[in-house]
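For this depiction, one protein chain was excluded, whereas all remaining protein chains were kept in their positions.
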Amino acid sequence: MKVKNRTSDSQSNSALLARVREKLLDFITANGLLVALILFVLFVAVIKPSILKWSSLEGIIRQSTDVAVVAFPLALLVIAGSVDLSLGSVASFSAIIMAKTALVYGFPIGVITGLSVAVGIGLLNGLLVGYLKLHPVVTTLGGLTLWRGAALLLTNAKTIGMGAVPGWILDYGIGLNTLLSMPLHLYILSISYLVCWALAHKHRFGERLYAVGGQEKAAFLVGINTKLVKLLAHTLTGFGAGLAGFMMFFRSGAVHGSDGDGLEFRALTIVLLGGISFQGGKGKMRGVLVALFFITFLRYSLVLLRTPLYLQHMASGVLIILALFMDSLLTQRAEKRGSGS
Amino acid sequence: MNKEKSGRIRGTRIWELLLDNLVLLGLVFIIIFFSFKNPFFFSYSNARSILRQLVPIGIYSFPVALLLISNSIDLSLGAVVGLSAVVGIEAMNAFGFAFGIFAFLGVGLAAGLLNGVLVSYFRLNPVIITLGTQIIFRGLSLSVSGGRSGVPPALFLKIFRLELFGFRLEVFFMLGIMILSYWVLHRNRLGRYLYAAGENERAAFLMGVKVQNLRFLMHTLVGLAGGIVGIISVAKVGLSSGSLGQNLTLPVIIAILLGGIDFGGGAGKITSVIVGVFFIGILEAGLLILGVTEFLQQVIVGAVLILAVCTSALRKGRLIKR
Partner (left out) sequence: MVSDPINSTVVINNLSVAYGAIKALNSVSLSIPKGQIVGLVGHNGAGKSTLVNAITGAVKPSSGEIRIDGEPVDYTHKSSPLYMARLGMKVIHQEPSLIGILSVADNITFRTQGEKRSRKERIEIAKKALKRVGSSLDPQQPVSSLGFGDRQIVDLARSLLGNVKALLLDEPTAALGREETQRLHKLLQALSREGKAIVYVSHRLRDILEICDRIVVLREGRVVMDQLNREITADTLSEAVCPNVEGSADTRQGLENRREVSLKAVWRGENYSFYRGEIVGLFGMAGGPQFDFAKQLYGLGGSGLDITLDGERCRILNPREAMKRGICYVSADRERESLFHYRSARSNLCIPWLNRLSSWGMISERRMKEEYEKVREFLNILGPSQDATIDKFSGGNRQKHVLGRWLMNAGEIKLLLLCQPNQGVDIRARADIASALQKAREKGLTILVASSEVDEISHLTDRAYVCENEPWQEVKRAADWEIKLMEILLLGVKRKEGIF
């Protein structure tokens, strides 16, 4: 309980200073990534101004859509206290199914089938994790191998799908054609962000996600069906993976079983960097959006700056560890000052 | 009421017996299955090649099992193998045999140290951290190798392909590690501390068990094991490449899960891990002999992992609704 005391002038001055410092730290921790992004963009722009050209930015957007479409639902899943490490493989598998079916039954049916398969896999994961209470990490690690193997098996590691995507759609995919002078990818990215954002922050499902992830026992005690919440979150990520598969397909008109390799780790890095705590129950979607641009921009500039491949690769790993550090620091700070009672 | 109870008790006992030895039964099943499909399977020479397949998994499984018992985990296993192999061979070719060996082990040790520090002293989540370090190690090995394969010196192959009673040295090494792990876990107080740290960290700490130090030690040992597996893998394949050990992490995890060790820590025996190791080793070897494509193998391994998690949950009684 706060008790108001009379303070002398000098005391109130130092108190003021302390308050300013607190507010500054607050701002940095809440928006640190945004600040970092802006600084980074400026830094790279100085070295290689060509990065600010529209064609580069447009390319960045097109490339980041498949990770985005997976990262946003993954954020919801992590908020609910679970995780899915098989998303890249599921995306690939779903894309393969899409392509194979499309070659026989036409593009629309192909897409629907592929998406359904991805949703089905998400549902399966949801059952295993939510209802059978299996450990999400190990279970989805199994999925990672399984679906990747299945994708490669079905195609014998060959690229397939040529000709399955109708020409006019492909034009949108490769960026030849635009809608209102923006690539279609941007719309897809925005819509998936808005949907996930709305689900998390405006829909009652979001309240339940945060409750289940933050304090599962308490959520259970207020009558929330925690199993169902997890099931739905997993199914949604499945759909996201399917959508990513669609993006990979429609972006190049063909798919290979090894597409989307590492997608899940990139998405997880984005989610963690975006301030979504791995423990669950914490984090805002807008952080994930900023993190998405940050990571994509980082990748792109590393390529542009001709950094060696291995450094690029390692950057992800370092980023995940940094994200965890940040998260644990924030938790400690919150614990120190939050406890009233 | 009593009759119903005793009937159910008898039923549960059979069920429990089945579950406890499920993996053993499965092992027997797949041996029979593979022998059926290919009579060559059940032969002496095949046993040797199975062992060759199995040893890397085996050597890793035991220290990682100890790590899991103390309630931590390491998912960077394969990447450490790759890194130690690449650095080790480069060092060996540049500075000589002894130096190379030191490099192999040193890299493994350093990797384990890094994981240990991050997990134990910074208290970060081991799953994510080791996924992160895995990416880093893999990246490093790709950079050091430059995408090319390194060729070990002839001396290396000569030593590490030496055979004793028809089995390579590595088999005896695995046996040694198996016995050592058994001794540590079941015959030494260190093992009891591990169980305590895994089951009830706070109680163990209050009783004076240095939990964080213990976990750190385990991580380091796992790293060291990685260096050893690196040596063996290079000896087996005859080259070192940045992608070595790629298919190692999951089988090790499977072996441990099948061996009754759970993610929550504090449970499991070395003897059941041995069964788990043999299960996955024979499964992989059998699939190889059947000529199953690498991709189908992946599918099967993935499915087995999921099934392993299910059996692990079953064993904990979570699936049995009372």
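Just so it is clear, A and B label the chains in written order, and each chain counts residues from 1 on its own.
One rule holds for everything that comes next: contacts are C-beta pairs under 8 Å (C-beta built on N, C-alpha and C of every residue); 3 or more make two chains touch, one makes a residue touch a chain.
Everything numeric in this text was worked out from a predicted model, so none of it was measured.
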From the list A:116, A:190 or A:215, which touches the chain that is not on show? A:215
Could you tell me which of B:58, B:251, B:266 or B:281 touches the chain that is not displayed? B:266
For chain A, enumerate the residues touching the unshown chain of the complex. 1, 198, 202-205, 207-208, 210-211, 214-215, 217-225, 281-282, 334, 338-341
Can you list where chain B touches the absent chain? 187, 189, 192, 195-196, 199-200, 202-204, 206-209, 266-267
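In this section, only the chains that are shown with their structure count from here on.
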Parts of chain A lying in touch with chain B, wherever the complex brings them together: 85, 128, 132-135, 137-139, 141-150, 152-153, 156-157, 257, 265, 268, 272, 278, 308-314, 316-321, 324-325, 328
Taking the touch rule as given, give the residues of chain B at its contact with chain A in the complex, in rising order. 75, 118, 122-125, 127-129, 131-140, 142-143, 250, 253, 257, 263, 293-306, 308-310, 313, 318-319
